[in-house]
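Note that one protein chain is taken out, while the other chains of the complex remain in position.
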Amino acid sequence: MPSTRPNQLFRNLNAKIASIPMILTAVVVFLGGTVWTVVYSFTDSKLLPRMRWVGLDQYERLWNTSRWLISIENLLIFGILVLIFSLVIGFVLAALLDQKIRFEDTFRTIFLYPFALSFIVTGLVWQWLLNPDFGVQSVIRSLGFENFNFDPLYNADIVIYGILIAALWQGTGLVMVLMLAGLRGIDEDIWKAARVDGIPMWKTYLFIVIPMMRPIFITTLVIITTGIVKVYDLVVAQTGGGPGIASEVPAKYVYDMMFLSQNLGQGFAASTIMLLTVMIVVIPWAYLEFGGKGKRHG
Amino acid sequence: MASVSVKNLDLSFGDIKVLQNLNLEIDKGEFLVLLGSSGCGKSTLLNCIAGLLDITDGQIFISDRNVTWEQPKDRGIGMVFQSYALYPQMTVEGNLAFGLKNARVPKDEIEKRIARAAQLLHIEPLLKRKPAQLSGGQRQRVAIGRALVRDVDVFLFDEPLSNLDAKLRAELRVEIKRLHQRLENTTMIYVTHDQIEAMTLADRIAIMRAGAIQQLADPATIYNKPYNRYVAGFIGSPSINFIDGTIEVASDPVFKAGDTTIDLSRYAFSGNGPKPGAVTFGIRPEHIFMDKAATDEPFRADVEVDVVEPMGADTLVWSTLDGHELRFRVDGQTPLRKGDRVKVGFDPARASIFDAETEMRL
Amino acid sequence: MKSFKAFLTASTFLGAITAAQATDLEVTHWWTSGGESAAVAEFAKAFDATGNKWVDGAIAGGGSTARPIMISRITGGDPMGATQFNHGRQAEELVEAGLMRDLTDVAESEGWADVIAAPSLLESCTLDGKIYCVPVNIHSWQWLWLSNKAFEDAGIPVPTNWDEFVAAAPKLREAGKVPLAMGGQPWQRSGAFNVLMNALGGKDLTLKVYQDKDAEAAAGPEVAKIFAAAADAREMAQGSNVQDWNQATNMVITDQAGGQIMGDWAQGEFQVAGEVAGEDYTCLPGLGVNEIISTDGDAFYFPVIDDEAQSKAQEELASVMFDAKTQVAFNLKKGSLPIRADVDLDAANDCMKKGLTILAEGGVVTSVNQLVSPDTNTQIEGLMTEFFSDTNITPEDAQARFAEIIANAD
């Protein structure tokens, strides 16, 4: 007969022990690393981190740098477009595959395989396909359309769309699979009810099915958004930020500041701003989603 | 000797109090049913007894042992779940053996117990199958078997029949009753929202609402002398008729609602006897008689038929008595149509009267 | 290509016989183009001959890819044996933090200071009187490389200076050539601009702008002329859709482009392609206008390693790199000038000889890399990348922004 109440710390002890790697990662690496970064963003660290305070100087410079502003703008445009297009295309493809079609496996594999390739590979392939001298443009011109112009990677106004094409090629497959999985989880009876009620298919999707798929949209959103914020390799491989600085993105700014300009402080300031932006969006959501209501154990 | 006793149990999740100061004593070999609508805390209470939920305050004893902080496995219980909760990747045999292996029971003993349980539950031919290959009824037998092989003093059932269709449910209900009769010394605690299951199976029923036990008594008492208005309304199908009115005490107490006056001299008031005031008068449909049968009843009235619901063996009639809805049950063969005027009558002694404010039985 | 293959067989062979008793020393660098690897192989060969073993840690992609690796490795406490770094101010902090090995003993015993061809390069290896790196070559940016065949195809003589080159551009266009090949990477753009400044504006203007950080001069009429020339160059470079410098060089080698403004390392590419200076291509130091060259260069640093055998091997490698024989072999392949003044460069070709002459005559200007911090440098690179890729930016606008950068430079 247990005579004393077990210590709170030892309740659920195994679960706590098992979570030590997670706790360490969260606290030491993510939280610790973030705090460290933020602290050093107030210094004038160059090649090596050093504690020489300069207050908000780094931030002042950051917002006076046209490259950073362009990076932010690019990320916004790119991010919104990727979100919209990958969700729409991914969902439409999934809906098409969900029509009990033949060769579903084949189609699904075709749409998904680019995801197995790294961004570096994706960037290279599309850099090549979009090269005006021997890619799509030259091929179409050689077919007789002499005035055909399609050189997104060499035109500052549309370069971000060139990157978008490659990003969508690489990433929509995964979105499609997620959506397909979600569609497969919808109760057949919903479809029957909609048919009996005479609701057109697109309306059923839009007003009934999609709202039911909220959880999977959330998972998808997390995966897409983390990818967008971190976009770096693709830009480096495809355009190197060019032409000019037309396709620069924040992650590249951070990296270049840290290792090319050897201005750690500036890089840290930029990454602090990135983190801050992410947190403003993510933390309230994460709290609603994962915080509160512990209806299970402990 | 109490087999299971719960003392001053509190359970809260954050600010939400789910169970409050709950006390319950269950005798050895007793079949206790926890009955209530969903969200009343009955499953929660069962989970607390099982040790699947950590309680906030209070004590739990099983077989006179304080198990408040014990792990579920150490409490000497077996449990059966609504969704069967069979381990999908193990065979039936594996499912039955899993708990025993965890408890390091010798191999031949495991085999012996499985054989006995399988025989008892008629699942011998299924032992090598996986759960996915079984029907719902078979799965639940296996789930019961899993509790059975543990050779424990207390069985906990968490709505075990709710996922089955009506016919299977009735079959398995009897089977559980038989099982209880065979295992004389085994205490069973059974959670359900189905009052038929409760009435048929229970030695005693605990009716729960909002985390508190409303009434704990044998089925007959619950049915005949409901402790409060909630219990009266919950038990019985079709449910009891309620008529709001007042008690007036002249020489004999009477119940008045509009123009209707019911003489309550035959009604057994509890405590200090009748007191004037606002009350609710409850009379069960099956205690109301019609036409000839009504003539001998102390209270009689004329009513108009509204709706007729034939159910085969008998017919439920919805009518209006002086503006109050009144349901009553008649023989299935009685020819009745909407608009018919009929004479009804009942004995107020069989009624239940509740204080309008406290809702307690008077 | 031939010489390259020959070296391959040689180095494999050498590697095989010395592997047994060698001390392995890992050397990180970003020299991976044709001429560059051939040059590195000379170092490896000479080092392996001392009984040690060169473990090659080449990382392609230039300094931006390689530098984080180097810095991480060094600060992570698991450094490589030696690492390439540009001169100048890049490694300063690593040295200050005591992470780099002091090579003063080696340098003094071998008398580096006495034979150095460009003292400024050894100076940038020196901090508080101690030497921390081995300069291995002298690079100069101020070269215009021209394809003789391209001009022949266009039916005009090979130009002898920048102005003639600009004048010849329309003819080259008519002949289907891109007049000026230029890679898309930022450093190539700002490099070309600085060359224009050196050659057309002269040494004084360069120093006024970059050394004195004179914003007024940067906004003045002399620099305006440079920006006008840069606008010409921008016009001439239309149609060269390449990123890497050696791809641009390749356009000149294959006669698709008239010329390229690029440092002397481009020569390595011509050499690997089997082209002969004077016959197949022409080089104009200082763009043929103002014959001065800057002294950029590469250097190797040796991180402090707590291991005696390794430390000894480091010293040996340092001395091998400075060795006269290795210097000749290395620089011939690399297309750069040797760091030593006392070596005999009979084998040098036309262009290198021109460079050596200018060096001997003192037509030297300090390189921009040594004058401004990497940070400022990146800002200039950013501006030039924008300017060269966007014809909407007028020379005047660009100059105004340039002046602003100079005003804030450190």
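By written order: A, B and C. Residues from 1 in each chain.
As a convention for this text, a residue touches a chain if its C-beta (ideal position, glycine included) is under 8 Å from a C-beta of that chain, and two chains touch if they have at least 3 such contacts.
Note that contacts and distances are computed from a predicted model.
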Missing subunit (named according to UniProt) among the choices "Hydrogenase-4 component F", "Cytochrome c3 family protein", "Carbohydrate ABC transporter permease" or "Na(+)/H(+) antiporter subunit C1": "Carbohydrate ABC transporter permease"
Partners of the unshown chain among those that are drawn: A, B, C
Identified contact with the non-displayed chain, of C:G61, C:G111 or C:G278: C:G61
Option touching the unshown chain, where B:S5, B:N47, B:N228 or B:S352 are the choices: B:N47
Touching the absent chain when the full complex is considered, from C:E164, C:D244 or C:D350: C:D244
Interface residues of chain A (partner: the chain not displayed): 11-12, 14-16, 18-19, 21-23, 25-34, 36-37, 49, 93, 96-97, 99, 101, 105, 107-121, 124-126, 128-129, 133-135, 138-139, 142, 169, 173, 177-178, 180-182, 184-185, 213-216, 218-220, 222-223, 225-226, 229-230, 232-233, 250-251, 254-255, 258, 264, 267-268, 271, 274-275, 278-279, 282-283, 286-287, 289-292, 294, 296-298
Residues in chain B touching the chain absent from view: 47, 50-52, 71-73, 77-79, 81-89, 98-99, 102-103, 143, 146, 150, 158
Touch residues of chain C, complete complex, unshown partner: 1, 4, 8, 11, 26, 29, 31-34, 37, 40-41, 44, 54-61, 65, 68-69, 72-73, 75-78, 80, 244, 246-247, 250, 253, 269, 272-273
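Throughout what follows, only the chains that are shown with their structure count from here on.
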Chain nearest the overall Cα centroid: A
Chain pair whose interface holds the most contacting C-beta pairs: A-C
Centroid spacing, where centroids are CA-atom means, of chain A and chain B in whole angstrom: 54
CA centroid of chain B to CA centroid of chain C, Å: 90
Averaged-CA centre spacing for the pair chain C and chain A, given as whole angstrom: 38
Touching two or more other chains - residues of chain C: none
For chain A, residues contacting two or more additional chains: none
Residues of chain A that touch chain C when the two form their complex: 46-48, 66-67, 131-133, 154, 156, 240-246, 255-263, 266
Complex contact set, residues of chain C against chain A: 63-64, 67-68, 71, 75, 90-94, 97, 184-186, 241, 243, 373-375, 377-378, 382, 385-390
